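Working notes, structure below.
With one protein chain withheld, the remaining protein chains of the complex are depicted in position.
Right, subunit A next:
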Amino acid sequence: MNSRRTKIGAGVAALAASALLLTACTGGGAADNTGETTGTLDFYTDKAAWEPDFDELNTASEEQAEITLNTTGYSDANQYDAFIKQSFRTAKSPGLFTWHTGSSLTELVEEDLIAETTDIWTKAVDEGWATEDLRETYTVDGKQYCVPMNIAYWVMYYNKKIFAEQGIDVPTTWEDLDAAATKLKSAGITPYYQTSTLFTFQWFQQLVAGTDPELYEGLSTGEVKYTDPEIVDIMNLWLEEHEAGWFSDAGSTVDPAVGLKQGDYAMINFGSFFNGSLDGAGMVSGEDYDMFVIPATNPDLEQTPVAVESGPLCVAESSSQKALGLAYSEWWMSADAQSAWNDARGDVAFNPKATVSDPMLADLGTTVADGEHLLFTRYFEATPTPILTVALEQFGAFNANPGDPLPFLEAIQAEADKYWADQE
């Protein structure tokens, strides 16, 4: 009997200790907002490679807003997303963190996890620091959340030396682009880069939006099915290009920037942040490589569609640094901040009043704003996450083993049917 009692006692003690440990681990709820608007702000990002750029920006933010970023960079995006999600359950929810637009942003807003930034956006738009179009990307149920960390346009990068050697001019129509690809292929040069992992969507995105922007929009709202004849036709066009040998080997793991440099392919459809990778690979902007807006597949379109992506900087609603994070967000939108960021990072500026040091990127910003281009949300953000995951896999499989597109499209549509049924 005694023995049994002591066993129970030990068990209770162990459970009590476990409970104490667990309480310590979970932190016990949200901390109060300290209300301070100057000081050191804890900042988390999945762009670990950009950490030195954020550090460099501290000189300007310290001087202009009296805020210094204490940056923690994650190099694994999935690990980062899981960390941020779990942090909302603790007192350590971040004062500032990078996130994604589209369904990922809506998901956080619906759970009341991020601070509203409507006032900041109103001021930014009034000052001419951001466009109404961009504000739309950050709007959920009529209110704004987060501010844009960066903006990128998805264009075609090309190896200037190869184009010059082959006597190819920058294509201005889809026909020109096809002619360039044909010429390159006949000279033994693979025209386009492709892969079977992650960035598998861009050619699909380009072909669909370039054929009919409304069709593209319909895919993101569920009104158009991936198995609709128009989409199948577009995939068959992609298949024809595959069969013509226009795409690089999907199984290659050579860095895309290095591949373009060494002429594994002549062109690569990528976001305008790719300048950094190409510079890092030893190519000189405007000399070794350049970029052009991809002409619309359908020549009857009045505007040329250009995919745009924008990654947000967000503030957690329950963070002890909420006021500090919002103060930084407000400063971040300013032309001074964006000019300083551009000096540090070298990127397209979302703020039209910021100065952009790279002339190629400055030109791109002017070009897409000339009224002849239609900006549309990149497939990655426009597509709900569960559908996107399957689509990325299926496009990857298609790139690796191009064939009848229907089975690939049916697999994506099966997931889309499931997703949209859940939304009803």
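The working rule: contacts are C-beta pairs under 8 Å (C-beta built on N, C-alpha and C of every residue); 3 or more make two chains touch, one makes a residue touch a chain; residues count from 1.
Operating definition for what follows: contacts and distances are computed from a predicted model.
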Identity of the absent chain, which is to be given by its UniProt protein name, from "Metal-dependent hydrolase", "histidine kinase", "ABC-type sugar transport system permease subunit" or "2-oxoacid:acceptor oxidoreductase subunit alpha": "ABC-type sugar transport system permease subunit"
Per the touch definition above, residue among A:45, A:137, A:196 or A:220 touching the missing chain: A:196
Candidate in contact with the missing chain, chosen from A:111, A:214, A:243 or A:404: A:111
Absent-chain contact - pick from A:320, A:394 or A:413: A:394
Candidate in contact with the missing chain, chosen from A:49, A:254 or A:369: A:254
Touching residues on subunit A - with respect to the absent chain: 2-3, 6, 10, 13-14, 17-18, 21-22, 78-79, 81-82, 85-86, 88, 107-108, 111, 113, 196-198, 249-254, 264, 385-386, 389, 393-394, 396-397, 399-401
